[in-house]
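For this view, one protein chain was removed and the others were kept in their places.
Lettered A and B in written order, each chain numbered from 1.
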Amino acid sequence: MDKKITKESKGRHENGSQQETPFKNLSGFHIKSLYAPEDISQFNYETDLGQPGKYPFTRGIYETMYRVKPWTIRQLGSLNSPAEANQRIRQLIQMGSTGVSICLDMPTIMGRDSDDPLCEGEVGSAGGVAIDSLADMRSLLEGIPLDKISINFVSNSQSSVILAMFVAAVEERSFPIERLTGTMQNDILKEYQAQKSYYFPPRPSMRLTIDTIKFCSQYLPRFNPISISGYHLASAGATPVQECAFTLANGFTYVEEGIKAGLSVDSFAPRLSFFFKVHNDFFENIAKFRAARRIWARTMRDKYKAKDPRSWMFRLHTQTSGSSLTAQQPENNIIRTTIQALSAVLAGTQSLHTNSFDEALSIPTPRSEKLALRTQQIIANESGVINTIDPLAGSYYLESLTNKMESECYRYFETIENLGGVISAIEKGFFSRTIADSAFKYQKKIEEKKRIIVGLNEFVEDEEMDIELRETDPEFERRKVADLINLKKSRDQNLVKNLLNEIREVIQGTDNIMPSLVKAVKSYVTLGEIIGVMREVFGEFREESIY
Amino acid sequence: MKNEKIINEMVQKLLSGDRRMAARLITLVEDEAEENHEAMKQIYPHTGKAAIVGITGSAGSGKSCLIDHLIRKFRQQGKTIGVVAVDPSSPFSGGAFLGDRIRLQSHSSDDGVYIRSMASRGYLGGLTRSTHDVIRIIEAMGRDIVIVETLGAGQDEIDVIHIAQTCVVVTTPGMGDEIQALKAGLMEIADIIVLNKADLDGANTCIKNLQASLSITSFEEGEWVPQVIPTVAVASKPEDIRGIDELVSGILEHQKYLHISNALERVKFERVEQELGLIFKDELQKIIFKGLKGTGKKKKYIKSILEGKNDPYSVVEEILGSYLITDGERRNG
Partner (left out) sequence: MTQGKRIRILIAKPGLDGHDRGAKVVARALRNAGMEVIYVGLHQTPLQIVNAAIDEDVDAIGLSILSGAHKTIFTKVIALLKKRGVPKVLVFGGGTIPKKDWNGLKSMGVGEIFTPGSDTSKIINYLNRTLKRDKNV
């Protein structure tokens, strides 16, 4: 403790000189004034880059990249009520979106039903959909052409239940579930590290994740059962290199857990996908994507002995940085988002979500959302950057930065290894502490103007600005709660009890929980009821104090 | 300065169990307010009845988690609880980050549990003295058990934990925590040694090491031999949590031993002896510095020491000679 404070306060003095900061990227790497051949003297095209679509995939995971099919434009399509969200998804399809992300409201995220007293005032909050039962899932998906659009559920701790409802709803429509595409975020490790929407201790949560991965590899072969997310780590304050290293470390942890659970690595690794944030530093971001692809490929092949080249591919969804948006001079955010989106495209992302410029102030308006979507279409159709694959390869600066990003990641892997691996490091509070440290340092830099954000701490204008939240409609909450109470009353209570008991028994053992969940949700057992039983069996998690 | 009557009203409310009053009186102690003396005078007669349990161990050893379990168990037995959780103040800003409640918040809607986070500050009278007072206040509230939690880093905190009648030292396997604890002298004050996270690799070796270090110490007949209790305070499933009942009975057994063996009298005697010494030292220093204030003498003394003309020992002898000792010397002479 004392030592830590000493270091921090010493740092304060060292940073007294301001000159260096502009030439450091967000990860804190020193950037030289000029890069030349000697900076990549060990560079070997075959082993360091390889052709696109070939090991180690530094230049991109597909041979043809955007020449044949541009990235998936994946925007957010959620609103508080499932029926409204359904309308929104239809609109997005019409505007040319090929993928859609569904966010959940806070009660659903926390595994609670809308009628739970703890949820008062939060039903349908923050632009997320309230999903209590199969009825809600059915209404969310009604009439959506599941073969034309891939759905990404931003669902984590509750993923097993959401997946069960998704499967049940799709089966009702006699759509063959083996043809389902899409993604379940389902990344619980980052919940403990950053997003903090956990219920149980890490180990039982991991068991649920592995159950869903197993279930998907058997029944939903085209569906991504997990999207390992650095985005939230970065939003909580992780620097780009921390985001990259921690996300990869999490990815390897899922691989190890899958293998431990008896799966062959090639049976599930090809369906692991990732989710990164693209922040303000243009080249740093590109280096991050390229380093991540290279590290993943090498480790999957050499350490985990994956044979299927698809297991080596780091498949990536990207979102521009919500935390880079300012409430001041909000139109500036259009430019920020454009630069970030361009960087993500030049770095070879598989799908992209561009933020709306007014997100620091409110839930986006239809106008700002359309602008965000058009940004991607302009990059794809007008800028010409997609005409050739990985146009920046061979740049002295970029390749050197990619190498640096890679070697720094390995340093973090070593630290995590020394702490006993990711789960043990979570239990020791390592990630929370590191990320909170980075967030605090970033804030200090902004306040001391060592990092300039236009309109926020430089080129500031006197302006009236305001935050506008989409009202959580009290009528909606009342209606949702009333509907749910009615639904609960209309069920066969004995059946519900038996189904919950079955779930209790299965989770106390080691069998896959998914079949029992699918069976239970079909009889309208609710999300809150299922998670409630799990809380009783697994217990609840509270994080360590971080200082 | 608040007058005696106001203090008296506050103390009366405290004695009726009013937690708001406890909280305010503790703030008076923490702020070293002048009213504190009067308050403590009135509170003192109503103290000395609670069982005082000290729990110490390094950051990350899981102390708060264990305390969380202990509170639950003791509450099931109908006992009322007070907790004082001490964390270090920043030596630079004097501020502090007090995070122990994160683990204990589920008890904050229970009237039978009073929890107070306390920063180590740079108390003039030392952390130990303020902790004595804080414990007395919680005792006066009528709590059956007072738990004091510290990091056990440094002599100051070891002294604090020494106030406790039953001292629990928490360590974990690996990382050489138990070696550190041995070195720091923590084991010498332990009545119960908890090996938390006993589900981790190396736990068995660690228990053997701890038991070995105890076996080379000789205990007289009838003397308390420290217990080593393995626990798992956090587990993937509630049924994997281990050792909590054993810890509770260990604490109760030690309390029983104290009563039967008359050791309690000794512990209480030592507590008051330490308290008296601390207050004496503190007050004496205050009186002397007060006497020197405004005379310019203090500065002169310090300068003379710096210039090599004098040394601190001679200065103290000289000052004490003129202020206090004279009376005694006269009698002796």
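Keep this in mind: a residue touches a chain if its C-beta (ideal position, glycine included) is under 8 Å from a C-beta of that chain, and two chains touch if they have at least 3 such contacts.
It should be emphasised that the depicted structure is a prediction, and the values quoted were computed from it without experimental measurement.
Touch with the chain that is not drawn comes from one residue among B:S109, B:N262 or B:T295, which is B:S109. Screening A:G60, A:P82, A:P107 or A:P364 against the full complex identifies A:P107 as the residue touching the chain left out.
Among the residues A:K69, A:K196 or A:R222, only A:K196 touches the chain that is left out of the figure. Seen across the whole complex, the unshown chain contacts chain A at 106-107, 109-110, 112, 118-122, 125-126, 191, 195-198, 235-237, 326-328, 360, 362, 436, 439-440, 443, 447, 456, 466-472, 542-543, 545-547. Against the chain not displayed here, chain B makes contact via residues 19-20, 23-24, 26-27, 30-33, 89-99, 101-102, 105, 108-109, 114-117, 119, 121-124.
Methods note: only the chains that are shown with their structure count from here on.
Chain centres here are Cα averages; for chain A and chain B they lie 46 Å apart. Contacts from chain B toward chain A in the complex involve residues 59-60, 64, 88, 90-92, 97, 99-100, 102-103, 151, 153, 234-238, 241.
Contact residues on chain A toward chain B in their complex (touch as defined above): 1-2, 5, 9, 200-204, 427-429, 537-539, 542-547.
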